[in-house]
Structure formats: structure tokens, C-alpha cells
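Some chains omitted; the rest stay in position.
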Amino acid sequence: GEAATLRIGVLKFGTVNWELDAMQRAGLDKQAGLDLSVVPFAGETASAVALQGGGVDMIVSDWLWVSRQRAEGADYTFVPYSTSVGSLMVPETSAVNTLGDLKGKTIGVAGGPLDKNWLLIQALAKKDFGIDLAAANTIVYGAPPLLTEKAREGELDAVLNFWHYAARLEAQGFRTLISGSDAAMKMGASGPVASIGWVFRDRFAKDHPDVIADFLKADAATKQLLATSDAAWETLKPLMKAKNEKTFEILRERYRDGIPQRSPADEQKDTAKLYTILANIGGAKLVGPAPALVKGTYYDGKANGS
Amino acid sequence: MALEAPSLSAPSVISRLAPGLVTLASLAGLLALWWITATFADSRVLPTPPQVAAAFWRDAVSGEMEFHLAMTLMRVAAAFVIAMVIGSAIGIALGMNREANRFFDPWLILFLNLPALVVIVLAYIWFGLNEAAAIGAIAVNKIPNVVVTMREGARALDRDLDEMARVYRFSTVKTLRHVVLPQLQPYFAAASRSGISLIWKIALVVELLGRSNGVGFQINLYFQLFDVASILAYTLAFVAVMLIIEFALVQPFEAYSTRWRPKRA
Amino acid sequence: MPPAGGQNALEVEIRDKVFRGADGVDVRAIADIAFAVEPASFATLIGPSGCGKTTTLRIILGLDSEFSGQLRLPENEPRRIAAVFQEPRLLPWRTVEDNVRLALADDATDRDLSDLFAALGLSEMRGRFPGELSLGLARRAALARAFAIRPSLLVLDEPFVSLDEQTAGRLRNLLTEVWSARPTTALMVTHNLREAVQLSDKIIFLTERPARIRGIHEISTPRAERDTRWRETTLSTVAKRYSGVL
């Protein structure tokens, strides 16, 4: 019969767009009986506005945001998408080798003071080295591309940036001091946690349970394809805007690293743990009114759908 | 500082013959300045004219540039007309009516200082992610600025001419058209010029936050890649359109509508 | 020719008019003025500079309603008032002709004005902007506007200053023509007593500020009989009664 339409809001130059593009090229959406409509946006927050305004049915965001919105009455829910989040990068030649070496430096932080990775890394630094990163250094919050550029120019000694910016930096002679998921594991997570995922409304899932199921199936198939086939990546090249082959390869590898391997149930357990840690550091300001991960944050076909 | 002394006829004849030449020289000067700065700066952040031209050419040939430019121009034009009409009407009314002005002044200050972000997000969420919401949000951002400028103009209206119009029983429309609006022309010109630019800047934000096309959309994409050449290519394409409108439409119209002013020089 | 000038007189009664100066001091412009101008007659106000003449006219024109006293305008339809202000008050962005035409009622905008412009020496200036006129020409354009609408009440504030004697004389004759062709109630301010005795049925003399009525001189001699001899006699009679006005 008629394929059901699913509108997904994505960042035009973001990794989600690569994945959906690969899905459509390989016809995996059609195979799953989906009519996928990709709505590109130019800004990080645009897709969130679009979901709120009903312009799209699904976006990619993180569980912290979902939990907080749920606590405030929204009915968003979450399915893991990737464990790649962000990394704290330093120049290859930098003398900084551990978080403990970061003292009196200038650190750029994309995502602002309430960024999850930043909070985890701060907590880790305090736990392992007893230093307060925010107090012992000059912290510069700013737009990710600007911070990347500033790091390249050497105005910043270290920069915490989203994963594809970090990957591009890696191609330009930077190395990872610590990644967000490493920090999470050192803080007690049992494995890499997918902190970003597909986000949609309970209502939508309830009205179109098949669409969600079909989409998740198609997505799994796409991830499988991208994990194994280099050829599939060649067609994505123009979308990725990689400056050179090296950047391209690093982006591809880091993407593959980020494919979630664990079951959602395991993820959820670790997430609950991390949530508590984050709630302790960030307080109500970060997590909103709920002291623990709000029930229903993780999509569970039956619970959310009914 | 006395206003410039009247010059003798010779030089002003030259400049009257060749205003196009001056504009050309001006643009050439700008280009030279840019080229030199870019060459010396030698930074990825300030590309040279050929680099920008290449970026321009790439997107122009593919038709992308034209499409996005057309979308943005459509939004800018629609929001401009709405904002100027509504803003002028409110501004003139407030400038002429002290009591109303006293009451609405705080509202005006509020709307003037609402961040574009707030208005845009509210518009998208209430009215959906559609063109009407986008254009409406741009207009709402600009209206208070038009109001403020036109209100000053209305406050400075000449009382003598108004009295003349009252004595001779000019109708409201006649007074507005022949007495009030010509006096407001400079304010209108100021509000439109700075208005177009403000509207275009807000359009960029609107397109960033919820449209899938337009120059703002493209500029923000290229910003993520830190591709300044492409950003400048789109910017300059828009500026070029503005320059053409300015020199082909606005300035001839202004020269005509202010021909009554005693000439200086 | 339709009768004009209305059924009743223009009746002016201003008991008090005070301005509040920007420096906070009150300025009493008018203390007590009361006079009437009969329908279709011509009255002139004469008084020292700054005594309150323009203020009186503004009150009559309805441009100032913050005074104590009362006012009765000639009632007739269509009620058309024309005013020549002390300055020309032309719209600088409209040509001389447009300035005049704009004042015409909507059903009369096509009226042929060539004769009027010719009589005022403005034929050549019809298409020019006020900024290109000499002050005398601009004042004539203001007169053209007032005459063009064929008013039932004509208010003139020193209409013939800044004009050479010859032009002024011509325009006074024109005024008499316009006024008698279609009788109109007219009130003029002037500092020129000769002009006043030539044109008026009634001259109202005002005191220094705050203005009061100093005296009213009625003239019953028909205009046609006002020759040079008559004028000189009248002038000296009036000048004797009201010292300082000649």
C-alpha cells in the first residue's frame, strides 16, 4: 500500500544527513516500506524548534534534553543513534598528556557550560587529579567552527568540540586528550553510551508504531552497510565536505566507532547512572525539575506507544 | 562647519556627467582595498577576490545561488513591505498623538528589545514552520524600528503647514499625501535603508532557525565548514542586488522626489 | 452670482488669551477684544507689532482654542475659509500651481487659473517650486491660493508687505475686484494705514499688548469715491485721533 511518510529534521552538513542519504541511496527506506522526507536545517537548534512546531516528526538530540523536556510535560522519547559525542583535543605537539596537565591553559568549550561532556570531564578531573578545570583555566565558550579555527591558530591550548569537528582537527594534527564517552566510562559507565539518538513524540509513535519500527529497521541496515562498505562512503563524499582524503578517512572511522553496539537496556542502565552524576554537578539548572532520568525517556515500543 | 561652499560650475558639471563613473571608481577602490588586505592578511578567514569569485561561480553555475538568493529576496521583500506599512502607520499615529504615545511607549520599548530569537521561535511554534511564520517573524522584528524612526519624524512635523492644511480644509488623505508624507521622506528613507539591512540580517536568523533554503541557510552551512569564501560569495551576491536596486530604483526616485530642495553646490 | 458672505456677521469676543512661555512666565497676549464684521464687509485690524493681531486671527481660524471668550463665524454653505498667513506657508515640495490647486475643493480642481496667475504676475512661475521664488513672489502665490478658492471668509495677515509699491497697488485692486465680484467677509491685518483706508469698511485699532480695542473707525464712503483728496483728509483725521499709526 501507500508508504507512510516520516519527516526527519537534520543538520544539512551533519552526520545524520550522511546516514539518511546512504539509506535513501541504497533504497533501504523503500525496502522497509517508508517514505522518508529529509528536511535539512542550518542550525543546531533549528531541528528542535521544528519538532516543537510540528514541522518534522523526528530529529536527533540527546537523552538529557529529552528527559528534561519530559519532566516539563513534553512527550518526547529517544532511541540511541550514536556514541560519538565530542572530544577534548590538543595539538599533537602539546605537552598536555592528561587532564592533570591542564592548568592555567586556555580551553575552548563548544556547547556551553552545561554541555554534558564538559561536565563529565570536569568531574573526572576533580576525581582523578583533584583540579577544578573551570577555575584553574581560562574557559572560552563559543561557536564550534570558531573554536576549531581558534585551536588551529593556537589561541586555544585545548578544545572540547563535537565529534566531527574533533575529527577534522585530528586530520590537521591534533590528538584526542579524552573523549566524552571515555570520560563517561571512567565515571562509571560500563560501556560507551549513546548519548544522542532519534527523538520523536510518544503521540507520533502511538499513531504510527509501524513507521517507527520500520525506520529503526532501515537505520540498523544502513549502519550495517556503512560499517562494512567503503564503497557506500564514496557516494557520501560530496556531502561530507572533507578537505582531503585523510579527513575523509578519519571521519569515516570515527563514525564507525560511534555505532552503538549494546542493547538499549544496557544503555539505559548506564544512562541512569550518568544522569545522577550529571544532576549532582549541573543541578536543576541542567536537568530541570527531575532528580532522576524520567521514565519513558528511552523508547520502549509498548510503554510509549500505548 | 559651514555646509560645503558652492563650487564653481566646471567640476560639478563633470560629476554630473559621470555619476556612474564615480560609482565604478568607488567599487574598484573597495575591491583594491579588499584585495590588498586579503593578500597581506593571508588568512583562510579573509579570502581574496578570486577565491570568492570561484566560490560564487561554483554555486552560480549549479543554480543553487540563484535559488537561495531568490528565496531570501522574496522573504526580505515581503517582510519589508509589511514592516514599512504597519510601522509607518503606527509611528505617525504615535508621533501625532501624545496620549497614545505615552501609553504605548513602554510597549514599543519592549518590542524593540525582544531578541529576534524569541520572536522567531514563538512564531515558528505557534504558526508552524511555514513561510508566513518566517515572514511575519521578520516583520515583527523590524516594525518597532520603523515606528521609532517615523515617530521622530512625525514629532518634528511643521506646525505651520499643518495649520495651513486645516484652514484650507484638506481632507485626511490630502493632508497625509501632500503635507505629512513629504516631510517624512528623509525619515522614510532612513527607515527603509537601515530597514532593508536589518530585515536581511533577521532573515538570516530566520533561515537559520527554521527554513531549508535561502542565503541565511547557506551562510550558516558554510560557517560550520568555516568556508568564508562561500559565505562572502553569498553575502556579496545579496549586496550586489541591493546595489542594483539602490542605483537603478531608489536613487532616481529619491532625486525626483527631492528635486524641490534647494541645491547645495 | 450666488450670494455669499453668509447671513450673519463674524462676531469676535476674546476676553483673555494667555500664552505660557517656555521660560514658565505667562504672557498675556489679549486682554479684551470684541468686534463684529458685517456680512460681506471688509474690516482691518491695526495695532503695534506684537500686540496680538496674529493671535486674534488664529483664534478666528480655529487654530487656537485655548482662550476665554466666544466666536461666531458667518454661517453659509459651502463654508470656505481662506487665509493668507504672515509668511507664505507654501508646500515646498509642490509647484506653485499645485499649491494653489490643492486648496481647491475636490469638485473644482480643474478650474482655469490662468487669469489669476497672470494678474498676480505668476504666469511664468506656475511650474516652479516655492524655494525658487523670491519672497515677494511667494507671497503672491499665497494670495493666489486664497483668491482661487473663492472663499466666504477671507483672512489676511499683512498680505502686501515685501512687495514694491506698484505690485502692491495692483494687488490691492485685484483684492477689491475679487472681493466685490463675490462679496466676502474679509478681515485684514496691516500696518499700512493708506492701505486700510483704501480697502476697508471698518478699521479696528488695537492697543499695545495685551491687546484691547483702542477705537473703531467706520468708513461709509463707497470705494469708487475714495480719491486721493478724500484719502489724504481721512488719513490726517485718523492719524490725529490715533497718534502713531501713520
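Per-chain residue numbering starts at 1, and chain names A, B and C are given in the order in which the chains are listed.
Throughout what follows, a contact is a pair of C-beta atoms (placed from the backbone, for glycine too) under 8 Å apart; a residue touches a chain by one contact, two chains touch by 3 or more.
Predicted, not measured: the structure shown is a model, and the values here were computed from it.
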Full-complex stoichiometry, written in the displayed chain labels: A x1, B x2, C x2
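We adopt the following convention: only the chains that are shown with their structure count from here on.
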Distance-maximising chain from chain B - centres being C-alpha averages: C
Most centrally placed chain - per-chain CA mean versus overall CA mean: B
Separation of mean Cα positions, chain C and chain B [Å, integer]: 48
Between chain A and chain C, centroid-to-centroid distance (C-alpha), Å: 84
Computed distance of Cα centres, chain B from chain A, in Å: 39
Contact set on chain A toward chain B in their complex: 11-13, 39-43, 45-46, 49-50, 52-56, 143-145, 148-149, 241
Touching residues on chain C, where the partner in the complex is chain B: 58, 61-63, 80-83, 85, 87, 89, 91-94, 102-103, 106, 129-132, 145, 149
Residue ranges of chain B in contact with chain A within the complex: 44-45, 121, 124-126, 128-129, 207-210, 212, 216-221, 223-227
